[in-house]
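Heads up, one of the protein chains got dropped from this complex, but the rest are sitting where they should.
Now for chain A:
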Amino acid sequence: MKWPTLKPNDTPADVTLLLEGTYPMVRGGVASWVEQMIRGMPDRRFAIVFMGGSESAYDGILYDKPDNVVHLECHYLMDAGQNVDEPRQFEGNRKAFAASDSLHQYFKEPGASDPNKQLCEVAQLLGKKGNLAHEDFLYSRQAWEQIVEYYRKYCTDPSFLDYFWSVRNMHSPLFLLAKIARNLPPSRCLHSISTGYAGFLGALARHLHDIPFIVTEHGIYTKERQIDLTEAEWIKTYDDVLTHGFRHDVSYIRRLWIRFFDGIGRLTYSAANPITTLYEGNRERQIIDGAPAEHTRVIPNGIRVDRFAPLRNQTFDNTAPVIALIGRVAPIKEIKTFVRAMRIVATRLPGAQGWIVGPEAEDPEYAQECRDLAEQLDLNGTVQFRGFQKTEDVLSQIRVATLTSISEAQPLVALEAMAAGIPVVCTDVGSCYEIVHGHAKEHLTSLTTPPDPANAAGRIVPIADPGATAAAILELLMDRPAWESARAVGIARVDAQYSESLMLERYEHLYTEVTDGSRPLAAAGE
């Protein structure tokens, strides 16, 4: 199917979504959410700017075109160096590099100044020949001198070659982003669904065109990149033989990359308003990473409650002690804790069953380990690996849903269980605490009161604690009033706070709010 593009003089799109590595080229939680948003606001016209790594890494567009998408453009950041001029020697623009220098100083000492002025200046120069075009960055003497100066001042790793190429590689997408920012489709506001390169694009466009810019983060981009980079094998680590095992600091090149994403994240935060995320914990993290608190707000994701509400009568009458973990069989879901917890549950409550419902293709080795563990613990028949199944079919047959994950953002499956009238037992990750207790976790002080179980949609347990998990499950299975209370709280909470319509209504409101009275980005370019 052919996706359309807007010409400079066409009616501006209401919202231009800036998407990095997700819809419509990659499936996943965020991509589903984007589709949910677009299809949920049929009256708004959406433009999509997709950014990916290199073109060969994708299989093309994976989604059907919604009627209200009026524009799609795709860019590949790793292929950014392909269209530059041949190398030639020249001096470069001293003033432009001075501006770039002052922006870099901000990265080294964030908080010392407001970066908007520097970014605004650099945004005007970036991608312009003779100022900060890609060629200026690659070939000019000024660029060379800046790289050498920073290397001498800051780099503690030995290899200049590694430093040089890291600097080149991390910057080269920025010049493409500047070009994209100059030629955005006409739009009334920009909405980036991450910080990173997409967020930086939004920040550049915000400064170039003075157009409203919203950032929504599901996971925290900077944090995810940090984890990637700490594990990245393509970055060489220089270890002396004797310090092996004693030194835990991260190599300079790694820190350079981490700080790079941290830096463009800060620029994004300072240019965006509002900045939304799914739950309070993430909002706090954004503030630590440089987001102005007054611009942040929480907008949780919503589910289609009407899909699950019809199950409520059925689940109320369920008596079989079945507990389900709905999710991929992968290490991040910590399935083994659930298996171990089931050993305790089955001992105390013979006849209890634990279902693991989800695909095993992602990590077959791990799946086999989980099966072996179940066999060792003599749980054949008690713990069942049921593969992928329709969520409604599972929820209609169980009494407790659990999530033993070591990391989650806002798990929709917990909300879906609550909507169907099933109490949940979740580890204390992501927004689980908020979902179960109805408010953000307070920081532990001597005055902290334990959460009120009467206001809980289930139980929160520590990570990787089979004993506590089993105890919570047993409590809900064996104490009927506690089960009914948790069920009632869950149903009420999902209806009031986590419905799709509420989420869409909040974003509708947000779009109206930011575009009200602002001038749309009419003709692309200058």
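Methods note: contacts are C-beta pairs under 8 Å (C-beta built on N, C-alpha and C of every residue); 3 or more make two chains touch, one makes a residue touch a chain; residues count from 1.
Quick note on the criterion: contacts and distances are computed from a predicted model.
Peer 1: Looking at UniProt, which of "Polysaccharide exporter, PST family PelG", "MucB/RseB N-terminal domain-containing protein", "Flagellar assembly protein FliW" or "Electron transport complex protein RnfD" names the chain we cannot see?
Peer 2: Choosing among "Polysaccharide exporter, PST family PelG", "MucB/RseB N-terminal domain-containing protein", "Flagellar assembly protein FliW" or "Electron transport complex protein RnfD", the correct UniProt name is "Polysaccharide exporter, PST family PelG".
Peer 1: Of the residues listed, A:62, A:98, A:148 or A:227, which one is in contact with the missing chain?
Peer 2: Checking the options A:62, A:98, A:148 or A:227, the one contacting the hidden chain is A:148.
Peer 1: Hey, which of A:158, A:310 or A:359 is the one touching the hidden chain?
Peer 2: A:158
Peer 1: Which of these, A:33, A:50 or A:139, touches the one chain of the complex that we don't see?
Peer 2: Touching the chain that is not displayed is residue A:139.
Peer 1: Applying the definition given at the start, please give the residues of chain A touching the unseen chain.
Peer 2: Counting over the whole complex, chain A touches the hidden chain at residues 81-82, 84, 86-89, 138-141, 143-144, 148, 151-152, 158-162, 164, 236.
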